[in-house]
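The complex appears here minus one protein chain, its other protein chains still in place.
Chain IDs A, B, C, D and E follow the sequence of writing; residue 1 opens each chain.
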Amino acid sequence: MGKKEEFERERERLNQLVLKQDHLGIKRFFNLDSAAYQDGELSGKSKELLGLVASTVLRCDDCIRYHLIRCVEAGYTQTELNEALNVALVVGGSITIPHLRRAYELLDELAS
Amino acid sequence: MGKKEEFERERERLNQLVLKQDHLGIKRFFNLDSAAYQDGELSGKSKELLGLVASTVLRCDDCIRYHLIRCVEAGYTQTELNEALNVALVVGGSITIPHLRRAYELLDELAS
Amino acid sequence: MGKKEEFERERERLNQLVLKQDHLGIKRFFNLDSAAYQDGELSGKSKELLGLVASTVLRCDDCIRYHLIRCVEAGYTQTELNEALNVALVVGGSITIPHLRRAYELLDELAS
Amino acid sequence: MGKKEEFERERERLNQLVLKQDHLGIKRFFNLDSAAYQDGELSGKSKELLGLVASTVLRCDDCIRYHLIRCVEAGYTQTELNEALNVALVVGGSITIPHLRRAYELLDELAS
Amino acid sequence: MGKKEEFERERERLNQLVLKQDHLGIKRFFNLDSAAYQDGELSGKSKELLGLVASTVLRCDDCIRYHLIRCVEAGYTQTELNEALNVALVVGGSITIPHLRRAYELLDELAS
Partner (left out) sequence: MGKKEEFERERERLNQLVLKQDHLGIKRFFNLDSAAYQDGELSGKSKELLGLVASTVLRCDDCIRYHLIRCVEAGYTQTELNEALNVALVVGGSITIPHLRRAYELLDELAS
């Protein structure tokens, strides 16, 4: 089982622990979160890239991983992802580099 | 040894490494930190919940774990913790969700 | 017109600019935000204090002002607010002090 | 002179104060910053939107204003900007709302 | 009255509003804060520069102003300050640039 599958399985397992509490506010937030990346005037694909850059400048590894997988699935090329991650690096500074390193490690696995 | 005991043992071990340096400023900061959560005009219990929400919006897993354990010991119910974590989620956004997942994983262990 | 009234009028004016866009996701987020502070297992009063501390450690003046006004209206005493703001100061560090200063300036006006 | 012109004039005036120091590192950083938003595999237009969302979740009013103006000039519609700002709101939480309000105030002026 | 004097007067006025509350924890925090920048194994001068860079990457204008004034009084040259601010810019990214601009505006006044 690769990094991607392991990540998605663990994410799903923990989401179940959150959602089984059945808290209305939290469930609605999860729904808003999903809805924000649906196709609209902007494509879902372009919103995934927004999510990737937002996650990188806020330096959340799990969020970066999630959006990176979605971005690759949506068809972004490696060069396009480089350019988006470069925007995140310039905005967020060298403090984002450890997260960038882990992003490229995952990209390396996804590409092989 | 469960997640809670392991967490507390490691925290204690590392605190000793910090405090054996005997730096006056750091020791005083640790004292201020403990004092902030004592009973006063607000109960220590209600301050632990403030600590939990502050830790969640600032996205520090160790701090969340610490205050979550203290909150459960102080007698908060699962539903009350859900409501506090929901405030943190709304204030801090989806970037807090990975931390929320790990909080619920610990809560799940503490409840069993 | 005092600081409080001015703040609330401006906040209302700008909220109208946001909401007249009629974007479903944003409107739902605003609803979730309001709902998070309603009475539940935890009182609305205690959730306002959570909002105040979260806003302080995240260093958002407008959010601090809003929750401070609500906290005073909900009946918190000055001493109770001092203790909650002290938790925020210890968690968030000296970088929160400029926000603390402006919080106390507003409290000073609200008290007179 | 409207908000946009005033903002751009002040930004230019202060940039001159920074750059007249002639510090090589800072000048190179400013160049990297400009280069990050040029057309490449991703269009400059789509990178401006990345910059807008990054600025919003990091809660920097000046950065939001700058990218908002560029996004409007690049041809984004109000609805497209709503969707991008909604992603930022969901990722960054209610703590971004005061910045969102000011973003919509500027958008309101730009539209008129 | 220049920017520096105005800043210091306002800071002092608001500090009085905080400290007249006479909250033990807050007073002790203010003392710890002052003590952290005293001469020790590291000079007070070198600690002011640490404070300046910390304030810049955390993007707090008031904190930047305070440490910038102290750094100039401690005898740092413009070139030394440029190098320190460049470290902050690289670590913290372009999101710090609006704060950098305001720092250089104050430096410009302090130099004249």
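Keep in mind that, in the parts below, contacts are C-beta pairs under 8 Å (C-beta built on N, C-alpha and C of every residue); 3 or more make two chains touch, one makes a residue touch a chain.
Predicted model, so just to flag it, every value in this text is computed and none were measured.
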item	value
Chain not shown, its touching partners among those shown	A, B, C, D, E
Per the touch definition above, residue among C:Leu14, C:Ala54, C:Leu68 or C:Leu89 touching the missing chain	C:Leu89
Candidate in contact with the missing chain, chosen from C:Leu14, C:Ala36, C:Val57 or C:Leu106	C:Val57
Touching residues (missing chain, whole complex) on chain B	11, 14-15, 17-18, 21, 23, 25-26, 29, 33, 54-55, 58, 60-63
Residues from chain A at the interface with the omitted partner, ascending	59, 78-79, 82-83, 85-86, 89-90, 94-95, 97-98, 100-102, 104-105, 107-108
Touch list for chain C against the chain that is not drawn	57, 89-96
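Please note the rule applied: only the chains that are shown with their structure count from here on.
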item	value
Chains touching both chain A and chain E, listed by label	B, C, D
Centroid comparison with chain E (C-alpha atoms), farthest chain	A
Centroid spacing, where centroids are CA-atom means, of chain B and chain C in whole angstrom	22
Chain centre separation in whole Å, for chain E relative to chain B (CA means)	31
Sites on chain D at which at least two other chains make contact	33, 54-55, 57-58, 63, 79, 82-83, 86, 89-92, 94-95
Chain contact topology (line, ring, star, complete or other)	complete
